[in-house]
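To keep things clear, I will list the structure first and then write my remarks on it.
Here the complex is missing one protein chain, while the rest keep their positions.
Entry: subunit A
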């Protein structure tokens, strides 16, 4: 983005990037405060084996979905179908283990991720080719995928006893006290973060989200990028589905329902702008961690967890108001800088 023309205003650019960093820093700070407050109220929140594990384990699955959602939001679209994709792949995972005894776990991962990717591709194709707002399309597929899930599952339910022990171990086992699920989420996060920041493809997502018409005129392959974004979102929701199966063991037809709003909420809290072009997958991931950590911290802080959603709501609104304030201030500074020169 920064070309030779920005050299005179490099001061401003630096300040802009500092604000961008402060945005994620702010949410990280909020997370640290929550953790410290909860730990002060009850040291077990952090300093017990279970507390430490839950702190890392609980948000890991949502982090994956939020990262995919962030990529889609950055292109100025939205994927409301992620909860349904997660539910479908979670059930698929269970069925694969039941119907094909002895299937390698790696194969299940590959199949589920590919399946999620295909569901994402359907969303992407409908959005990119029909030129219909993603919100409408993915609202439609939210219903359709969930319906297919209900048809397929019926009143059937997959229990932990149906799944191989080695697979379930993935959901509980730790490596150097860090749960395997967290490691998977971190690896995905690092790859996605690097891709969005440093590669041409990643930067094009931002370009498309900032100004779709300009991106088209400039000759970016908008259609292909949109397809990629939705496939990534679907594939990550698929991966989250497998991990959901490993973590919870019990899967019914309603697995993952309502996750779409949590994923969008996590991204928005983490500073990903709903109008596209702004934010990072890191922010979305921290947002997801904050969202679920608050849930666990509230009862410890003496607040019944019934109030959790209200706190989350205030948090989302606070985050977007803060975003707006920063954007207005930045604009004023840019105008001042222009007037000075």
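Convention: a contact is a pair of C-beta atoms (placed from the backbone, for glycine too) under 8 Å apart; a residue touches a chain by one contact, two chains touch by 3 or more; residues count from 1.
Operating definition for what follows: contacts and distances are computed from a predicted model.
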item	value
UniProt protein name of the chain not shown, from "Cytochrome P450", "Autoinducer 2 import system permease protein LsrD", "Acyl-CoA reductase-like NAD-dependent aldehyde dehydrogenase" or "ABC transporter substrate-binding protein"	"Autoinducer 2 import system permease protein LsrD"
Per the touch definition above, residue among A:46, A:148, A:186 or A:301 touching the missing chain	A:148
Residue touching the undisplayed chain, where the options are A:214, A:310 or A:335	A:310
Option from A:219, A:258 or A:302 whose C-beta touches the chain left out	A:258
In subunit A, positions touching the absent partner	78, 80, 126, 130-133, 135-137, 139-148, 150-151, 154, 213, 253, 258, 261, 264-265, 268, 273-275, 304, 306-317, 320-321, 324
